[in-house]
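Every protein chain but one is kept in place in this view of the complex.
For chain A:
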Amino acid sequence: MSQRQLAMVMDLNKCIGCQTCTVSCKTQWTNRNGREYMYWNNVETYPGEGYPKKWQELGGGFDEAGDLKAGVVPSLQGEYGVPWDYNHDELASGAAFKPHVDPKWGPNWDEDEGAGDFPNDNYFFYIPRICNHCTNPGCLSACPRDAIFKRDQDGVVLVDLDRCQGYRYCIAGCPYKKIYFNPRISKSEKCILCFPRIEKGLPPACAQQCVGRIRFVGFLDDEEGQVYKLVKKFKVALPLRPDYGTESNVYYVPPTEAPPKFDASGKIIEGSERIPPEVLEKLFGKEVHEAARTLRAEMKKRKETGESELMDLLIAYKHEDMFRLDGNYYAEYAKSKGMPVIKPVDERYLSGKFTAKMTFFTKGAHA
């Protein structure tokens, strides 16, 4: 376990599915060299099969006894979909516009489809997904090479590319399928929570760029922080699929504000819930009902009295209020713990540490 944990809260009531987060991540980290198909951040429509396709059915995570469950490594052809290009260059000479492969699946394939009968009871909402930087990561547990590590300073889960041999057990072990295989370099890669940015006091790109301002970032033990208050104090932010047992550190304020249902004559059915409660329970656990009650009660309170700390938090009047990061945190923290000050880019992530001229191991120096 890491000594502190950085976490993200996403308010699903505010996500507009614009994919700005996806694009900010893609252009920053994963636009080339075998990462073409990777979406460290993706936003999927729920109900929907997601990315990779049917990820919730591909196994991984832990069983009730705490043992790792077997999982499946998704295929590029079937579950991710082969990324495609168009024949832009040929268009000028009159060719028809066409993709270079026959697309079968991709991120956002079933965008906005949802479920139910329009306009009576149809519904959908968006779920943006990144690596959850789990407290008990399935990916880390499954790696036989100890190539995945969780940083002490902030609990960020990273792959040491020098140790990774491309075995892909991590991918089978992550129930969220948020770790990807790069076939060009034969190594696994994943969301790094923009650690080079957070070490400078900047939020991850997906959070900073978010148009709907749905993302809060801060340390879980920072009692003054929004993340602490949403997760621990008000308990309205919940992990996705807590039954996977990985103890995720990305939390979601569940979507509660869908319109009511209409009856056959088009009249509002009082007290109806368009998003079935059992759907939310599957995604966020039993706690979702209490979270929804709290949210509604606070909304009511706000309406009646004009006061609600929770509503003020969720409205997030000022953008910078959403991020509790400090440019000096990493240096100060390291000093206080007698640890070496982290370099702008984590050294363990760079080549060098394991590539120096070999000397024999010293006793007990390795796990």
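Assume a residue touches a chain if its C-beta (ideal position, glycine included) is under 8 Å from a C-beta of that chain, and two chains touch if they have at least 3 such contacts; residues count from 1.
The definition used in the following text is that contacts and distances are computed from a predicted model.
One chain of the assembly is not displayed; among "FAD-binding protein", "Acyl-CoA dehydrogenase", "Molybdopterin oxidoreductase, membrane-integral gamma subunit" or "Carbohydrate ABC transporter permease", its UniProt protein name is "Molybdopterin oxidoreductase, membrane-integral gamma subunit".
Touching the missing chain, out of A:168, A:190 or A:213, is residue A:168.
When the missing chain is restored to the complex, the residue among A:48, A:74, A:107 or A:204 that touches it is A:74. When the whole complex is considered, the residue among A:87, A:120, A:186 or A:272 that touches the unshown chain is A:186. Listed by residue number, the positions of chain A touching the unshown chain are 32-34, 37, 59-60, 62, 65-77, 80, 82, 136-137, 140-146, 161-163, 165-169, 171-173, 180-181, 183-187, 350-351, 354-355, 357-358, 360-361, 363-367.
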